[in-house]
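Here the complex is missing a single protein chain, while all its other protein chains stay put.
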Amino acid sequence: MRGDLDLVWLGALLLVALAVYWRLDPTLPRPATITILSAQFLPLILAAAGQTVVMLTGGIDLSLGAVLSLGMAVFVTNPAGNVVASMALALAVTVLAGAANGALVAYAGLPPIIVTLAASFLWAGVTLIVLPQPGGQVPAELVRAYNMGWYGLALPAIAIGLALAVWKLVKTTRFGLALYAVGGNEHGAFANGIDTRRVKIAAYGFAGLFTGLAGIGLAIQTGSGDPTIGTPYTLNSIAVAVLGGISFFGGVGRMRGTLLGALLFGLLSNLLLFTGISTFYQLILQGVVLVVAVAVKTLAARERVA
Amino acid sequence: MKGMTRRALIAAAAGALLATTACNVDSGATTASSPAAGGTASAAPKALKVGWSTIYLAPSWMQQTLKMLEDDVARLKGEGKVASYETFNANGDTSQQIAQIQAMITQKYDVILVDAGSSTALNPVMEQAVAAGIVVANFDSLVTSDKVIRVGTDQVEWGRMTAQWLADKLGGKGEIIAMNGPAGVSVSEERWKGAEEVFKKYPDIKIAANVHSEYNLAPAAQAFASAYSANPDITGVFSQGGALSAAALQTLVKQDRKLVPITGENYNGFLKMWAEKRREGFSSIATAQPNYLSVIALQAAVAKAGGANVPMNITVPLPEITDENLDQFVKPDQPDDSYPIQPLPQGEIDKLIAGK
Partner (left out) sequence: MTLLNVERVSKSFAGVTVLREVSFDIQPGEVLALVGENGAGKSTVLSLITGLLAPDSGTIRYAGEPVRAWSPHRARAAGIASVHQELSLNPHQSVAQNVFLGAWPARRGLVRHRDLAARARPLLERVGLDADPRTPAGRLPLGAQQLVELAKALAADPRLLILDEATSALDDDQVRAVFRVAGELRERGGSVVIVSHRMGELLSISDRLTVLKDGEVMATRRRAETDHDDLVRLMVGRELSDMFPAKPDSSPVEPVLRVSGLAVPGSRAGVDLELAPGRIVGLGGLQGQGQREVLRALFGLRPHGGRIELDGRPCRLASPREAIRRGVGYVPEDRKTEGLHVVRSVRDNLALTSLRTLAPARALTTVSRRRESELVGELIRRMRIKAASPAQEARRLSGGNQQKVALAKWLPNRPRVLLLAEPTRGIDVGTKREIYHLLRELAAEGMAVLVTSGDTMELVGLCDEVLVMYEGAVVDRLAGAELTEERLVHASVAGRAAAGEVSRA
């Protein structure tokens, strides 16, 4: 299978990166290190998962970073008085924000890139109203358990596993299949009686769920909220999704590719921190690695088609 | 299959790339662990591995800070106190900054300096570093954690000091325009808080307009011009940032109006204009977020790592630039976008670190 071959090559790269990382940091396989690394990678993985859902419909979400901050802000202001309820509220807000993006894309017929660009300003503004400056509260025990391990369990890794399991289930529902159908051939899906608008709104809303989880993870990792911290996640999540083999044109790609892409992306930028090369060259190197990885995949795909 | 071979090649190349970078790290690690060149005396504490994680590196203020920091690192290396030094630029990404500090913990740095991208988000990781026995010193943009050494200036005092000068200059009465930074930015809010305290004491000073603008010349000039056209009779301007002051002064000069007193900052573009218009009776006061905050943070951290007792909060007094000492600061040959500052005498630094 073609998709699997892509993933094999990504997985091989990841193994190389892991091996090098292990050499530099011999504590890698220990639960403490796994906890720290998974806490560090969770926001990126889940943000990229959200981006993946949107990209599978053939869209793109430039407001992802803002929605992530929004979820984080709602969560840390603890509006419901207890952690679980605040979490649910934060997720409800991000799902609604995502669905609103989706509704604009579906009904206004505007290109997703424009809609979500505009929405990014909107949600950033709303975030600043909720949380004007860094602050808010996350219970200290939760922060400690999440970052240092809970009875030896890496909570962030478990959270990632759960989120991806949810996706695996959703992917096999009618909605999941419709999502791929709309992304692969929107007109065809419409002509076959699929309510493409509803599918899009649901997809963007579902992406909002992942994005909200990413924001909550980031809040627990940092023990607080910051209204502007999410911005870099917009472009990083796109880079990761593309690296993971998600097509810009929709309908093609798998979540496990995104997971591999996110791990590779995170490990690579961590590795660069170990190298001691000048910080500006790190950025260049990161860009080069991304371009090369994506170009190789594209070239390989082209050769197979030809 | 051709595609397969190509993929294999690329994977090999990528592996090689990673392997080379790994070698670099190894060599770096050995220099770090070998005894530092200068540290021959057996009684001397071991030379330290120092890293600085900063949210931005590109702005000129950061570049000047980096240069000042590197000069001091070179000196400390000569004294055998510092073994290695590394800069990490998060490029605006706070999550990346967390990863950087995490990586420094893993690599067993002795001292971590931080210019923070968020006042709260770095607390857990910085406290984790402290728990790992690392001395963490935070400067310039400060965090809320009290477990790390914090070296900064008092932004409320900034507003208080410059506003007091303006009130005195106006003899306690007049009409002014206030130029503040963007709403919601904590630095701006704090400086204005200090200024407001002062102006409350002078009921005869009327604030005709309170303008918010980015710390950037073009938008500030636009914002000031519209406020000024509505209030052409003002007798002074309270401005809390260099670019804002430059924008206000530039507007007055362009429109050929009376050059009323404007408070400022050590933004060289403003200082140059000030020096030029001083002859025409323009008067100002300016202060600065001094680049030597980094040096103080470094020295405090090194002292603490050496076992000395160092205060956790070091508030560095704000420099005062006046009509009289302006010439020591202004650098006519340097670009507008630089922040000239006089180095703080070592004696002063020692006193701050000693907590006196």
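Letters A and B mark the chains as written, and numbering starts fresh at 1 in each.
The rule we apply is simple: contacts are C-beta pairs under 8 Å (C-beta built on N, C-alpha and C of every residue); 3 or more make two chains touch, one makes a residue touch a chain.
Because the structure is predicted, anything quoted here is derived from the model rather than measured.
In the whole complex the chain that is left out makes contact with A.
Per the touch definition above, the residue from A:5, A:142, A:157 or A:177 contacting the chain not shown is A:177. Within the set A:15, A:162, A:191 or A:295, the residue that contacts the chain not displayed is A:191. In the full complex, the hidden chain is touched by chain A at residues 169, 172-174, 176-178, 180-181, 183-185, 187-195, 251-252, 305-306.
By definition in this document, only the chains that are shown with their structure count from here on.
Chain contact summary for the complex, chain A toward chain B: residues 5, 9, 12-13, 16-17, 20, 23-25, 27, 33, 36, 40, 43-44, 128, 132-136, 143, 147, 218, 221-226, 228-229, 231-233, 236, 266, 269-280, 282-283, 289, 292-293, 296, 299-300, 303-304. Contact residues of chain B toward chain A in the complex are 2-4, 6-7, 10-11, 14-15, 17-19, 21-22, 24-25, 28, 57, 86-89, 91-96, 98-100, 102-103, 106-107, 117-125, 128, 144, 184, 186.
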